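As you look at this complex, bear in mind that one protein chain is not there, while each of the others sits in place.
Order of writing sets the labels: A and B. Residues in every chain begin at 1.
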Amino acid sequence: MKFPRHALAAAVLASAALPALSQAPLKAEVIHWWTSGGESAAAKTLAEAYKAQGGLWVDTAVALGEQARSVAINRIAGGNPPTAAQFNTTQQFRDIVDQGLLNNVDAVAQRDGWDKFLPETVLQAIKVNGHYYAAPVNIHNMTWFWFSKAAFKKAGIAEEPKTFDELFAALDKLKAAGLVPLAHGGQPWQDGIVFTATLAHFGGRELYLKVFKDRDPKAIMGEDFKKVLLAYKRLQSYTDKGSPGRNWNDATAMLISGRGGVQIMGDWAKGEFAQAKQEAGKDYGCAPGFGPKAPYIIQGDVMVFPKTSKPDQIKAQQLLASVITQPATQVAFSMKKGSIPIRTDVDVSKMDLCAQMGVAAMKDKSRQLGNGEIYITPDQNGALQDVLTSYWNRNIAVEKVQKDIVSALRN
Amino acid sequence: MKRRSLAAWGALLPLAVIVLIGYVGTVLWTVRTSLSTSRTFPKDDFVGLQQFERLLDNERWQLAIHNLAVYGVLYIVAAMLLGFLLAVFIDQKVRGEGVLRTAFLYPYAMSFVATGLVWQWVLNPDSGLQNAMQQLGWKDFSFDWIVDQDMVIYTVVIAGTWQGAGLVMALMLAGLRGIDEEIWKAARLDGIPTWRVYLSIVLPMLGPTLATVFTLLAVGVVKVFDTVVAMTQGGPGTASDVPAKFIMDHLFGRANLALASAGAVMLLLTVLALVAPLAYARSRQKAQGGH
Partner (left out) sequence: MSKRKSTSLWARVGIYAFLLFAAAFFLLPLYVMLTTSFKSMDEIRLGQIFALPSAPSLDAWRAAWSEACTGVSCEGVRGGFWNSVAIAVPSVVLPILLGAINGYALSWWKPKGGQWLFGLLMMGAFIPIQVMIYPLVKLEAAIGIYSSLPGIVVVHLVFAMPIMTLLFRNYYASLPSELFKAARVDGGGFWRIFVQLVLPMSTPMLIVAAIMQITGVWNDYILGLTFAGREHQPMTVQLNNVINTTTGERLYNLNMAATILTSAVPLLVYLISGRWFVRGIAAGAVK
């Protein structure tokens, strides 16, 4: 079949014009540390939402938060920055802001009204000098209490503890039944989580803020804080001999198999239970604290946007910031990640029991409390962790620990 | 003489450039940073020896240095001894030499991130050897060093030796196989027992090989990081911390470039203090006679 030559030429010209008419997708290279199966599924929800609105997600995953952040920093320093990089809602990226190496997303924040639906603590972390330097992705609570229903049944505990004293009682009963009362992984960050939980739920909101936000030496050297430290050390007596060095998943595995009774760990533990096909409320219990007014400790992930003046990159950054904070994306992401959305004006009916508990707690502004790292620098947090993990593992006089904490949180 | 040096220096030029810019330059930069208050990025201020004071006051750093000394001595001795014995025994015309050699070398090939975790499992009283032995009937068997504050560093020695002895063996084997046949023939004629030959004749001849092995192991000791992180995370608590991990933690996790640099400088100075006298003695020895 022969086509007339000019028709052919016209067809060629027309097809050449087509790409110019269709929009080139906004490429965004994103550095993050979501590498496990569940995290990958969560990251995919972001990538797909971004794609659906005209973007192209170029994935650069680097395992382990510290590693990923240092890659991002090195790339920024070397003049080859990604479009966006994952950080936490902490002071980690404060130095980068101070060096003027981040773009702000004020335009998106104003337009989408971030001030209206973001929790105070999150705003505190992402707003520096009145500018918005990060897009919040999710909210995690690092200090949930997890209970193994099988273990509790075996120890004859009828109800899950509703106060800290009841927690100690339950732990005693578990010990008597020959089970591991507190399934714990002895790694510094996990020891830190147990401390945060003790300070918040045993010491109370006011003391917590005095220690972390104000870093008040009088409060730290005081009687109330001493009692918190002693309660913290008491919890250590409920762990088993093999706990030092254990990965947190292996501790959760103890709850799953019914060998361990309680674990204090972040809401990502749900992923392990789900992997073993266990259900919240049926096989395991969860509590973000004790009582209806218990503090809900929040931290989470954010995306920062390295400085660039290329117009496409800026457009990509703003699109990404906007997509991430939209309600639909928020729910989809958090459902896969085990976290809760950054906004409470979303439909959470499809999320699991524990997540719904979390969102309900979040709605009460008076319960919101930031995780330590929101208030103190990474260096102070690290020094604090050194003191805590030493105290957890050794017999040190509690007065000395108080002094060490004062000097760790100084400067 | 001049022509001799010229050709040699010509060939050494790339190395000289690398040493000057890559190493000397970096050390100078690190020293400069250790005298500032740099956090995530280098800062231009000058605070004198403040970081070093903070370092010396730091309990964790003191423990790390102590651990390094213990680990260093034990690891070097164990790896050299085991590697030497393995090399000597394999050199005795054993069957299946190839298989055996690979069995001893494979630890070196594997990423310690996973093998370290395996060692953690094996040494953990709950899941590892202690548990297995007790299940087999030895109720009193106890091997819980890894969760013991004072003994944990020895577990790192065990895992480190496991990883490094194979390479020592390979180096020693290469050295052994470079020794002239005539030596063996002469020794046999003289009726000297084999073990004596090894001790009094072969070992001295392996001098340069031993020096290489020792230096390699020493470098490995000073930089030991992966082993500790994978096996014990520096724990329990901070009981098995080592300087390299301290430096890393402050460099990345705690965004404290200045303190990390101070740690690196102190580490380097410590090594210099130990090595310089040795090197000086060796160079005097060489100047007086010998190669």
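Heads up, the rule we're going with is that a contact is a pair of C-beta atoms (placed from the backbone, for glycine too) under 8 Å apart; a residue touches a chain by one contact, two chains touch by 3 or more.
What you see is a predicted model, and the numbers here were worked out from it, not measured in a lab.
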- prompt: What chains on display are touched by the one that is not shown?
  reply: A, B
Given A:Q53, A:Q275, A:T308 or A:Q402, the one touching the chain that is not displayed: A:Q275
Query: For the chain left off this view, which of B:I153, B:V228 or B:L251 is in contact with it?
result: B:L251
Chain B residues that touch the omitted chain in the full complex: 4-5, 7-12, 14-16, 18-19, 21-27, 29-30, 42, 82, 85-86, 89-90, 92, 94, 97-98, 100-111, 113-115, 117-119, 121-122, 126-128, 132, 162, 166-167, 170-171, 173-175, 177-182, 184-185, 187-188, 194, 205, 207-209, 211-212, 215-216, 218-219, 222-223, 225, 244, 247-248, 251-252, 257, 260-261, 264, 267-268, 271-272, 275, 279, 283, 291
- prompt: Residue-wise, where is chain A in contact with the chain that is not depicted?
  reply: 29, 32-40, 43-44, 47, 57-65, 67, 71, 74-75, 77-80, 140, 247-250, 253, 256-257, 266, 268, 271-272, 275-276
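Keep in mind that, in the parts below, only the chains that are shown with their structure count from here on.
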Query: Centre to centre, by mean C-alpha position, how many angstrom separate chain A and chain B?
result: 37
- prompt: What part of chain A is in contact with chain B in the complex they form?
  reply: 66-67, 69-70, 73, 77, 92, 95-96, 99, 186-188, 191, 240-246, 377-379, 381-383, 386, 389-390, 392-394
- request: In the complex, go through chain B and note every residue touching chain A.
  value: 39-41, 59-60, 120, 124-127, 144, 146-147, 149, 231-239, 249-256, 259
